[in-house]
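Below: the structure, in structure tokens.
Removed: one protein chain of the complex. Kept in place: all other protein chains.
Up next, subunit A:
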Amino acid sequence: MIQLENVTKTYPKASRPSLDNVSVGIEKGEFVFFIGPSGSGKSTIIKLLLKEVAPTSGKVVVNAKDVTSLRSWKIPHFRRSIGCVFQDFRLLPNRTAYENVAFALEVIGKTKAVARRVVPEVLELVGLGGKEHRYPHELSGGEQQRVAVARAFVNRPLILLADEPTGNLDPDTSIEIMRLLDRINRTGTTVVMVTHDSNIVNQMRRRVIEIESGRIVRDQARGVYG
């Protein structure tokens, strides 16, 4: 599903590479944590998978597509198969929970009728039934992140990328979000999560890939934060 082959990424003006000759494979339906200290290069992996940045060298394959050679005009369509969740939720403040999720569908060309059918369903799935018409500022942090998860998942992507999704949440809320991601993973969606929340990693007991200074130092099938 996801394949990094000898990937090196050096940002312009950086003294050392963010990722240094990294090779890793992730199978369909896996749940993978990327852990490591700040600046270790774990967020760069997310950016590479979305093709927000291109690798300096090496090959990135997502969904059997070679991302490295993907033409720029094909990127939007490619991204539709990937859902994304971030630490800062990235919701539109002037739209309700329903509208935020529906917006993601409408801008990729789905009709309003499709949105009316699919959006309540996915909001129900993330546990926001009855709160469809609240604005983000009327929701708690955890609820806002649920809206973000709903938006990422509404298009039924093959892969869900989560970049520190619990970074702004208290421990209890974080666990709830993790349960939600786990549920999504059980539908067959591959989940890749970047985090440094040791508590969560230790509870989930999923595959853990630890990165330090741009190199993989550990890859454990049912790991802990360490």
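Here is the rule we use: a residue touches a chain if its C-beta (ideal position, glycine included) is under 8 Å from a C-beta of that chain, and two chains touch if they have at least 3 such contacts; residues count from 1.
Following the convention adopted for this analysis, contacts and distances are computed from a predicted model.
Per UniProt, the protein behind the absent chain is "Cell division protein FtsX"; the candidates were "3-oxoacyl-[acyl-carrier-protein] synthase-1", "Nitrogenase iron-molybdenum cofactor biosynthesis protein NifE", "Cell division protein FtsX" or "Chemotaxis protein CheA". Listed residues A:25, A:76 or A:226: the one in touch with the omitted chain is A:76.
When the whole complex is considered, the residue among A:111, A:140, A:187 or A:202 that touches the unshown chain is A:111.
For subunit A, the residues touching the absent chain in the complete assembly are 73, 75-80, 82, 84, 90, 92-93, 103-104, 106-109, 111-112, 151, 155.
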